[in-house]
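With one protein chain removed, the remaining protein chains of the complex are shown where they sit.
The letters A and B name the chains in turn, as written, and every chain counts its residues from 1.
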Amino acid sequence: MKRAILLGAGLFLVLAFCLGPYVWLLITSLRPPAEVAADPAALPAALSLESFRAVFSERPFFRIVGNSLLVAILSTALCLAAATAAAFALARLPVPGNRAVLALLLSVSMLPPVASVGPVYLAASALGLRDTAAALVMPYAALSLPLATWILHGFFRDLPADLHRAAKVDGCTPLQALRKVLLPPVAPGIAAAAILTFIFSWNEFLFALSLTSTDRSRTVPVEIALFAGVHEVPWGEIAAASVVATLPILLVVAALDRFLVRGLLAGSGKG
Amino acid sequence: MTTGIRLEGITKRFGSAVALERVDLEIEPGSFTTLVGPSGCGKSTLLNVIAGLEEPTSGRVFFDGEPAEGKGPAERDVAFVFQSYALYPHLTVYENLAFPLRMAKRPRAEIDARVRETAEKLELGPLLGRKPRALSGGQQQRVALGRAMVRRPKAFLLDEPLSNLDATLRLAMRAELKRLHREIGATFVFVTHDQTEAMSLSDSIAVMNGGRILQHGDPLGVWRDPDDVFVGRFIGSPPMNVLPARFSGREGTVAGVRPQDVRLAPPGRADGHSGTVTLVEPLGPEFHVRVDSGGEEIVAVTAAADGAPPEAGSAVTLVIAAGAIRLFDEKTGRRVV
Partner (left out) sequence: MSRARFLESERRVGFLCLAPALLAVAAFSLAPLAIVLWLSLRRHMPVFGISRFVGLDNYAYLVSDPRFLSSLGNTAYVVLASVALELVLGLLVALLLDRSFSGRRIARAAVLVPWAFPTVVAASAWGFLLSPGFGVVNRVLGIDANWLGDPWLAIHAVILADVWKSTPLAALLLLAGLQVIPRDLGRAALVDGAGAAARFFRVTLPLLRPTILVVVLFRSLDAFRIFDVVYVLTGGGPANTTESVSLYAYRLYFQTLQFGTGSAVSIASCLVMAAWSAVMVGLLSTSRRGA
């Protein structure tokens, strides 16, 4: 019995630590801005949606969220298409050196993004793609490829070998086999990889910071970072923007946590 | 060193599932007692309760008359051999054997002496430096035994320790276990689903089903005089025949007859039941003969020494001595006199 109380207390502390800062953001976003400016650390006396209103009307936040959504969805789609094909080839087709390719993908994923941002910036400038959403979609898809391929490779490898053989016997070309027979059981893996890619694209900061300059293509993380004014920091608006920025993520984590966990574990070699 | 174990009214619930229901058991000190029954009958749970690895929902456990509540397995001075052996994979055989003694904070010289003595007894000497994954199944099993023995506990609790071994090894280890029991003299409580194992090893067996002990006694006695249809069919191979009232001669009862007690006679006799042989299984020293008699399938065992039994398709008379028939209540399955 005493043990259960100890565990319960420990769990409560952990949850408080994990969710506390976010809950505080939420509370702050719901307070009237004047109150926030006056005493940011007090408990709310009144509730108001003024901060949210300010975020959307005084800044082009709708546009920014739209940019983020566009970039995240497109890059996820592209990444998953390429990763599924690549994982299928590495796991199920007689490609020479498939283990080397996987090792290469893994090592490449360890490179610091700052190492690639320079040339990508120069190339984007040269191509006139600076400050466009397109400039972000391709790098994001490419950066998420190794992890997505690794996850899907695991799923393809775990399929019974006879499934593919049966499809061959029934007259399928490799791509037909992939589409009709192998893809459906691998769907959870695709979901897991898609979630991770989406979260990565939504949250990515360095490339977005470097490749965008106006609200034409700016994404949510960069926008939030730029909120700080010269003289004062509008904490209420930052909080409101953060709440909006994290809403899709929260929904994903709440509804699809099982896929998320599977993806994370597979991506680190434990799945 | 040994101990008597008494269980009083042990009930164990997991949520809404009842694993053990008011189990009473008295285990004699120094005996080899086997808990035997089909999967899910609760025997492993009962062993865990004795060990202190599970707390009963109600009921009490006594060691030599002392109540055991609140005491962990180490305090109860029992050793446990797991079906999976549960050897510490990161420790060598020596360190696996030494582990319980280290926990008891024995002096190093004593630990060394006892580990080597136990290793010697179980022929593990040359393996002391190896890790478990470099051992064969049989060797791992001996290390698991050794880890229990090195503590010199008052009681050994063994949870299906032989189930993961192949047939020949299992037979060899069975003999080993029996010999060890004689040598050590501690109380052994053994769990298995294999009734042959139970019969050959034990001083007393407790047949379990559905969370209850149906019968407890010496193996031969349980075999000869089952208290329950289930016990009769579970113990003994091939299983006891269970025949309807016309064989038992009493309404509301069924007759239990061991295949060994069914004799085959030429057809046409008046003092038996007529039937047709459907299948003959030659097993070497004996034959198992399946006979259809009025829609009932009856199994008889004949010795090879008596010559070949009638072929399939032949008519026979089944003769059963009155003294070989055990009567059981049709509904409850309990023995009626």
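As a convention for this text, a contact is a pair of C-beta atoms (placed from the backbone, for glycine too) under 8 Å apart; a residue touches a chain by one contact, two chains touch by 3 or more.
What you are looking at is a predicted structure, and each value in this text was computed from that prediction instead of being measured.
Among the residues B:Pro100, B:Gly236 or B:Pro309, only B:Pro100 touches the chain that is left out of the figure.
Interface note for the absent chain: among A:Ala34, A:Leu93, A:Leu127 or A:Ala166, the touching residue is A:Leu93. Counting the whole complex, the residues of chain B in touch with the unshown chain are 51, 53, 72-74, 78-80, 82, 84, 86, 88-90, 99-100, 103-104, 147, 151. Listed by residue number, the positions of chain A touching the unshown chain are 7, 10-11, 14-15, 17-19, 21-22, 24-25, 28, 39-41, 81-83, 85-86, 88-90, 93-96, 101, 104-105, 107-108, 110-122, 138-139, 141-143, 145-146, 149, 173-175, 199, 202-203, 205-206, 209-210, 220-222, 224-225, 235, 238-239, 242, 245-246, 249-250, 252-254, 257-258, 260-261, 264-265, 268-270.
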